[in-house]
Structure formats: structure tokens, C-alpha cells
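Every protein chain except one is present and positioned as in the full complex.
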Amino acid sequence: MNDQITNSSLLTILSILIPVFPLVGFLINGLLGKRVPEPISGWIGSIAVLASFVCAATIFFTLPATESLSFNLFNWIAYANLNISFGFLIDPLTITMLLVITGIGFLIHLYSISYMHGDEGFTRFFTYLNLFIFFMLLLVMGNNYLVMFIGWEGVGLCSYLLIGFWFKEHENNNAAKKAFIMNRVGDLGFLLGMFALLMLFGTLDYAAVAQAVQGYPVNHGLIVGITLLLFIGAMGKSAQIPLYTWLPDAMAGPTPVSALIHAATMVTAGIYMIARSNVLFAMAPATLDVILIVGVATCVMAAIIGLMQNDIKKVLAYSTVSQLGLMFVALGLGAFSSGMFHVVTHAFFKALLFLGSGSVIHALHGEQDIRKMGGLGKYIKITFITFIIGSLAISGIPPFAGFFSKDEILAKTFEHSPAIWIIVSLSSALTAFYMFRLVYITFSGNYRGTEETRSKIHESPALITIPLIILAILSIIGGFMGLPAITGLTHAFSTYLSSVTGASAGILPEAHHLSHATEYVLIGVAVLAAIVSILIARYMYVTKGQLPANSDAELNGVQKLVSNKFYVDEVYNAVFVKPVVKLSALIYEYVDKLLVDNVVNGVAKVTDLSGRTLRLVQTGSTTFYLLAMVCGIVILFVIRLLI
Amino acid sequence: MENALVSVPHNWYLLLSSLLFCIGVMGVLFRRNVIVILMCIELMLNSVNLLLVSFSAYAQNADGQVFVFFVMVVAAAEVAVGLALIVSIYRNVASTDIDSMKKLKW
Amino acid sequence: MNTIIYTSVLGFICMVAEILNLRKVIIPVAVIGLAAILGLTVMEWGTTATHFNDMVRTDNFSVAFGSLAIIITGLVIALSSDYYKNEQNHISDYMAIIVFTLVGGLVLLSYSNMAMLFLGIEILSISLYVMAGSRKYNTSSNEAGLKYFLMGSFASGFLLFGIALIYGVTGSFHLEAINTYLASATAVSPLFYLGVLMLLVAILFKVSAAPFHFWSPDVYEGSPALITALMATLVKVVMFGAFYRLFSTAFGNLGGYTNWLIALVAALTMVVGNLTALQQVNVKRLLAFSGIAHAGYLLLGILSITTDATSALFYYSAAYALATIAAFAVAIPVFQSAGSELVSAFNGLGKRKPFMAAMLTMALISLAGIPPFAGFLAKYYIFSEAMANGFFALLLIAIVSSIIGVYYYFKLILAMYTQPTDESVDVKFPTVYVVVAVLCVLLSLALGLYPNPVIQLF
Partner (left out) sequence: MYSVIAMIVCFFSIAGHYVLLNAQFLAIVHIIVYAGAIMVLFLFVVMLLNLNQEPDKSHGKLLRVAAAISGGMLFLVLLLSLNTSETGTFVLPEKSDIGMVQHVGKKLFNEYVLPFEISSVLLLSAIIGSVVLAKKEA
């Protein structure tokens, strides 16, 4: 007994320390500013995150999966009959996120020391990065929605600052602004949801909300409304239709930022939030259906758009959007642990891919257009190999990490509806295709840049390659913590999370389990589709050495060239390539650029316009002001006295 | 003399001061010369004084009359400051037209 | 009460210091004096007393808001040491007037008679008319002073008319007597309602609520920056204190007669303030519109008369005032060195002066209502106040407009961090500006992280 008490108080201290380290790092770097020499500030930042990681790992090993630790640091808001504490909740879900954030965060910090070398904003970069980690930790550690909201706003702010980090280019500012506006739309949803929760339950505490909500009937209108509002928040942060366009634009930030914030951690906050509120969402199956539809749509659409992108980071960005959609599909199916599992594996391989692309960009001194790359495999071997591993993982080739998590979600979709399974599988095959299109265009063939730049290509220093290698290893073995049911072994990950997701499992209708045979077939089809897609990509971009068109005018030329070859090509072109290319271009042009952008921009424009108009009322004429005042008075009187 | 007003209902005084007040307001809105506007504001304050005194007289309560003193103090102070402002502006722009002061807008 | 006397004496000392050739010590003396007065005021906490035939009252409300007003004035006076360093021959006049402004404010926070309300408003306003126009040879300052003066006196007319009508109906200027009349009268005279409306309009004018807000952007822009800071903080806080005092004591039994109107005005104010601010390029104007928007939020606190509402109003006022002073403490040196008050004057400040830029960023974040700063919780408290009263549509407008509002604060942040620097301009931040900015930001942060001592004050 005594032993337990000391143990839990030790854990409490450790968990408090987790966010403290990055905060200290932020303060040191932020306050000392340029007085800290370049590598030192980088190391301060990295070590702060490493220390958090060690704490998180210690908690992971000491706290049993069945237990959770919740404590209030101080009584934060005591107001009217409302009491909100500033407290932490440490349970398997939190620990999972903690390990991902601090672990991958540390690797990316390490990577950045080399990547950002020589940048004049070096210290500033690490200051922001540590601040980001701090807020992200708050987001996942809080024991109520308000603490989460603080983290939520904080990471949004850091993301905004980091996207616009290289502020000399105007484009970056616009990207930062766009990200900001879209996130605000989402935040509005979250905020309203929070208010509604407060109104309905009088508390924001996770446990209390989960407890209280079970007193309502399933699909109660209010619960559906609240969950929809919260989901709007998640859509903004996790880049779902229609609030996703900021994420590709956010690639204007430095690559480590893209890896950390826009791939591995912040964008998964929405998924974490829904998984954290799994009981709430399970009580509103109608919302889950909405999530499923949005997830599927995002997953497919982003995958199609990804086919046509020529910027190495944009490809990865759309693939992130697509994978996030996949995670929402899992959430929409009520498979919260599967969604979280994909969050973890995705964090491994997407961070790897981004850092790999960063290494490529670094090697080419800032070139991001894949059409100007080619044959890089010869020059930067480590990057090449790790990038392939990442691509295999995202494509879902066994035994890489992505295979396990993707397969799990695919199986779940099949349980729900084979039609959705087909759509999602298709998008998964598209993912494999465009990832390998990227790989082949970038790394195989001949270098297409100038001779002068070719001579300068070099492998990145150890600080860049070591994180790549570690992430590559994680991408290979990461999947084994969640083995599929057919192996007969335990699914370590879902067992670990079961104390969190278990509560909602009882509410949701029991899904009928697939037979082993069906499951084998599903896996077989998915893997086969991925491999075929890869082979098609290989055929198109290696064997035939096709290149993406540089402009619309050239597109026709390329297609003529293609049509002069085999007849098979023509059929293939007419039936598969052309429609897909068209569709991809079409969606990108119309849905993405025209529709989504315009809706979002339209809202901004209306606000802008009304601001402009209202401004003109301020004519500068005192008489006019007085007149307006008298009119206001008369109107007020008339309203109050006569009506 | 003392009986002259006995038959005048109080409402008439209310009416008179409202009318004076509105004349003041309209004067402020119509005129362009800042000095005239200032005088119209004085008129508004005076209508209030009249109102206060009439209330005080009809209710046999001296509080209203005391309050009028404070209104006068404030009116005097306002006029002093206002005219000082006008003089200081006139030195710069050589005009007392309110529409010549439209630089700050939007 | 004692606070008012001491402050008047301090103002007098400032005034005569010039005769005694003590110009150099005026500002230190004023700051130290205000600190001492603050101490004395805080010691009055918990006492309830009436003074001079119940003309003013000392209670927790007056002590809390009064302390806030003293702190604000003290900070502004501290900043003035550098701001007026080239105008030494006027320093004692300016300081005396600023301290007298505070006297007016303190009267407004403790009055219990309409005569005191009226005099308080006039002392506050007349001092500020002068200060707004105190840059005699600057036509903008002239114009600001005149506009403020004309519109302010015009509003005073309405204020007086309202007071006169209420007096006519109730036969008294005393707040409690008015309340007693309200409670006992079988049928409240329509004249009384007319009076309440007139009074309401005048006060709404002073807090710059739409559609009576037109003066504030122009006046804020034209006035000397330091006076803008004073107007944006002290006047707003004090007027809201007076507003709340009036409606909690005199009109406590009005039974929500004005609530609907206030809600309407609040909604209009929030929308107009935030939307118009989007388009502003002048930082002072931007802060003026931000002040208008904040007045809209503060109006939510007036809608209900409970201890919770008092706390929420106080917390919001404190959060708003601290953040605004911090913003001005960074902005004023930038204005001076750039010779411009446009947003572009802040270009690249994040690089040139990262520390002060960070301070400004934090102040703006607090104003925008983003955690962990006090601005967030302030909005939260005041919004839940509206929620508790069932103004859901208003709440929705408040939240949406506050989200629009975030955008224009970030316009400034964006300019600091993402625009190229003009290397030729070198901004020097005098130590006192740095100290004030840091102090305000830290207080704001402390309030945001641990609001309990303040929010449970009442």
C-alpha cells in the first residue's frame, strides 16, 4: 500500500515534469535569444524534449495499462457553480500520444540542428519548436476540455508562427494566414461545443462528461449537436473536407516543421480529441456516420489530388490529408483504437518521409520540384533507402508498419460496408501509386538538373541521417505492436488502449467479426493492389521514363508520344490514365481551388467587405457623427417607448 | 406677481424645456460654425436647468436648484475649455468651420 | 473617500511643483504618491462607509475598481516621464490634469448621488478634452480635442436631461432613494423611463458603444499616444464601473427594462468594432476599434447584477487594461522612432527587438482572447455571464465576432514577424517602457494562469 502511494506520487511528479522541460527550453532560448550560440540553443531544445521523453517512457513502463492517473494541479476557475481545475490525466491514450510527441519530437529537433544550420532565425526556430511541444503536451495531458483547448489554441499559434517562419516570401505569409483562418473556423466549433457541454453537463472534465452523457438516450439531439461541433473543431485541426486546404499550403514552413506539426503531431489532435471523447461520440452514432462520410471523402479526394502534384512536399501533404481521412474513417466506424494505431504508425513513416524529403531538398539546396530531380538514389543512399522504407510503409506492404494499421482499418470498413471498403482500398492503391511515382521520379533515372548543381549533391550529415535511420527502423517494426487477429497473437496496442476505449465499446453495436478466410482475402487484395500500383508506377516512370508535364501545352505532346507506342498503352491511357489525370486535375482545379478555396475565401471576403463598408461610415465629419448619435437615440427611444 | 403662474400646469414647463433642448440639438446639427455649435450646446444645458428648476419649484424641493449650480459650474468650465480649444485651432487653420476639421477619418 | 482627497491633493502638488521649480521630481512624486494611495485604498478593503451625507460610499466595489484605476494611471504616468521629456515646461500642467482625471474616475467609482456622477463624468471628460488637444500645433490633435469636446458636451446634455427627468419623478438625486421609488411606486412614470434611456445613452457614449462610438477612433488617432492609452484604459474601466454602479444601485429594481436595449447595443458594438478594425492601417485606430469591440463584450457584464457579474466585469476590465497598456508601452516608442503610427511601422520588429516584439505579441494575444493570458478567461467569464442570462443569440455573436477579432490582432503580429525590416530605423525602448510592458504582460499571464484571487474577490 505504502509502496503504491510513493509510486503514484513519483509518477505525478514525473508527469508534471513532462511539459515543464520544453517550457524551460522555450524560456531559455526565448529569453536569451541570439546570445545563445547556434548549436547550443538547438541542443538545449533537443535535450529538453529528450528529458520529457525519458519521463514519458518511465511512466509508460511503471503505470499498468489498466490504471490511469488523474490529478488536479490547482483549482483553476471557480466561478458561479462551476469548478474547473487545471489537471492532468495520464492514461494509456495519453501515454501513447506522449511517447509519439516527445519521441518523434526529439528526433526532429535533432534533425533540425543540422537542417536549420546557418539560418539567421536558428534560436527563434527552436524557441517556437519547444513552445509547440509544450502546448501539444498540454493538449494531450489535460484532464478536461478547457486544458485541451489551451493546448489546442497554443499549437495553432505555434503552427502559424512556424509556417510563416521564413517570412521574407509573401506566399508564406498568405499560407500562414490561411492556416490561421481555417483553424479559427474549427476552433469556433470546438468552443461552441465546449460551451454546450458546459451548459448541458456543467462540467468539462473528461470522466465526468463521459459519465453524464450515458444518462441520455443514444442519438439525443443535443449530444449529436455537441459532437458535431466538436467534430468541426477536429476538421479544422486535422485538415478534413472542407477545411483541409491550409495543410498543403502550410508546406511553406521549414521541412522539420512540416514533419513535426503537419504530419506527426498537431494534425492528429483532432483524432486524439475524438478518441478521448469516445464515449461521447459513441452516444451519437449519427455524428459517427458524418465522420465516416467526411473521412472517406477526404481520403479519396486527397489521394486523387496527390497524383498530380509536382512539389515533393505537396505530394506528402496531400498524402497526409488522405491518411488523416483514413484515420477519421476508423473513428467513424467506432474503431477508436484502430484510428489511434494508425496515428502512431503514420507518425513514424510520415515523419520519416518528410525528413527524407527535407534531406533531398537539403541536398539540392532548396529545390522542391520533382521534375528537376531524378537519379538521386546514387548520390544520397541513406536518404534513398529510408525513403523507400517509408514509402513501402505508407503503401501498406507487409511487414512495414503501415500495413498493419491500414489493414486493420480496411478490415473494419469491410465489416461495416464492402462499398466503403472498395473506395478506401482504391484510395490506398492510389497512395501506393503516387508515393512510388514520387520515389521513381526523384531517385531513379538520370539527374535532370544542371551539371553545376549536380556536382554539389551530397549526402546529409549524421544529425540528419541518424533520425532518418531510427524512424526507418520504427517504420519497419512499429506495426508489430498491433498484429491482426488472424495471427492468433494479441493485439498489443488495442489491449493497451482498452481501458480507455473499452467504455465506448459497450455502447456501440457489436460488429460481426470476419472469418479468417475473408480476412486473408482482404489482406491479399489490399497488398496485391498496392503492389500492382507500385508496378504501374515503375512501368510509367522507370521503364518508360515518363515525366510529369511541365505545362498544359506539353501535356498534349507527352500524350502523343505515349499514343505512338503500344496499343495497350492507348487503352490503358484512355481507360485509366486519362480519366484519372483529368479527374485529379479537375478536382484540384475545381473542388480544391475553386470550391473549397472560394467558400473559405468567400467568408473572409464578406467579412472584409463589410469591414470596408463600415469603415466608410467613419466620415470624419463631426456633424455626421452627432447626427448618427441623435438617430441612434431616436431609434432606441422608439424601440423602447413605443413598441 | 406671485400668483401669476399658479394656473400654469407643470406640463407646459416640460414642453418648453424639451422644445429648448431640441432647438439646441438641431442648432448643433445645422450650424457649421464651432462657436455657434458651442452656444447651442449651452442652450441644451439651459433647457435642462429650466427643467430642474421647474421640477424643484413644483415639488417644493430645493435639491434641483442646488444641482443647477453644478450645471452652471460645468457649463462655465466647458465653455472655457471649448473656447480655448477653438482659439488654439484657429491659430493653426484660421477657420472655425466644423467641416474644415475632417482630417481624421476611416 | 480618503482616496479621492489624497488624489486631489496629489494633483494639486503636481500643479504647484512648477512654481517651486521642482519639475524634475514631479513624475517620481506622482508615481510614488499613487503607490501610497494605492496602499491606502487597498487597506480600505472590507469596510463599508458613507461620507458627506452619503454623497460617496466606500465599499468593496469602489476599492477594487479604484485600485485598478490607480494602477492604470500610475503606469501611464510612469510612461510619461519619457514621453514628455521634450516638453518640460508643460509637465506639471499635464501631470496635474492626468491626476485630476483620476480624481474624476475615483468619484465615478464611489458615487452614490447623481450630482457626484455628473461631476465625476465632467472632471474626467474636461481633463481629457484638454489632454486630447494638448499638442497645440498639431492639427490632428486639435481636431481630436475639438471632436471629443463637442460630442462629449453634447452627450452631457443628454446625461443632464436624463438626470433632471429622474429627479423630477423621484424628487431626489440619491441613488438609493431612486431605487426605493422604483420599488414602491405602483406605476412608474414614463418620464422616469425616458430619463433612464437618456442616461443610458450618455453613458453608452462615454464607453464608446455603437452607434455612439464614432468619436473614439478619430479621437484616439489624433490624441497624443500616451493620452490615447489613458483614454483606452482608464476611461473605459471607470465608465464601466460607473455604469455598473448605477444599474446595480439606482436601477436595481428596473426589472431588466434596459437589458434588451443593452443587448442590442452590445451586439452592434461587437460587430461594428471587430469588422471595422479589420480594415485599419493605423495602429491607434486599430486599438480604438478593438476598444469598441471590448466595450461590447464588457456590456455583457452589465446585463446581470450579481456578484458573479461584478467579478466578471472586474476581471475583464483588468485583463483588458493590462493588455492595452502593455501594447501601448511597446507601440509608443515605435511610433516615435518611425514617425508613423501605421501598422507598417512595426515591420520586422520581431527581428530588431525580439523581446519587446514578444511582449507586444503576448499583449495582443491576450486582447484576442487566446489562452493562457487573462484575455481568454475574461472572455470566458463574461460570456458565461451572458449565457447564464439566456442571451444565446448574443453569445453567438460575441463568439463569432471575437474570432473575427483575432484576425486583426494578428495583422500586427504578422507585420512584426513576417515583414522585411527597415534597417534605417532604430527603435530605442527606454527602460521604463520595458518595465511597464513586462509588468503588464506578467500580470496578465498571472491572472490568466491563476484567476481565482481576482475572480473570487466579490
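Just so it is clear, A, B and C label the chains in written order, and each chain counts residues from 1 on its own.
Methods note: a residue touches a chain if its C-beta (ideal position, glycine included) is under 8 Å from a C-beta of that chain, and two chains touch if they have at least 3 such contacts.
Just so you know, these numbers come straight off a predicted model, no measurement behind them.
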Touch partners, limited to displayed chains, of the chain removed from view: A, B, C
Contact partner of the left-out chain, one of C:6, C:84 or C:129: C:129
Touching residue (missing chain; options C:113, C:249 or C:419): C:113
Missing-partner contacts on chain C, residue numbers: 4, 8, 11-12, 15, 51-53, 55-56, 90, 93-94, 96-97, 100-101, 103-104, 107, 113, 115-116, 119-120, 122-123, 126-127, 129-130, 133-134, 136-137, 145, 168, 189-191, 193-194
Where the unshown chain meets chain A, residue by residue: 623-624, 627, 630-631, 633-634, 637-638, 641-642
Interface with the unshown chain - residue positions in chain B: 2-11, 13-16, 18-19, 21-22, 25-26, 29-33, 35-36, 38-39, 42-43, 46, 49-50, 53-54, 56-63, 65-66, 68-70, 72-81, 83-88, 90-91, 96-97, 99
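The rule we apply is simple: only the chains that are shown with their structure count from here on.
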B-C or A-B, whichever has more C-beta pairs in contact: B-C
Centre-of-Cα separation between chain C and chain A, whole angstrom: 43
Computed distance of Cα centres, chain C from chain B, in Å: 27
Approximate Å spacing (C-alpha centroids) for the pair chain A, chain B: 66
Touching two or more other chains - residue numbers and ranges from chain C: 146-147, 150, 154, 217-218, 279
Junction residues of chain A - those touching two or more other chains: 615, 618, 620, 622, 626
Chain C-facing residues of chain B, complex: 14, 21, 24-25, 28, 34, 37-38, 41, 44-45, 47-48, 51-52, 55, 59, 61, 63-64, 66-67, 70-71, 74, 77-78, 81-82, 84-86, 88-89, 91-93, 98, 101, 103-106
Partner chain A, residues of chain C touching it in the complex: 146-147, 150-151, 154-155, 158, 190, 193-194, 197-198, 200-201, 205, 211-212, 214-215, 217-218, 257-258, 260-261, 264-265, 272, 275-280, 308, 311-312, 354-355, 358, 365, 370-372, 376-377, 380-381, 383-384, 387-388, 395-396, 399-400, 403-404, 406-407, 410, 414, 417-420, 450-452, 455-456
Residues of chain B that touch chain A when the two form their complex: 25, 28-29, 32, 98-99, 101-106
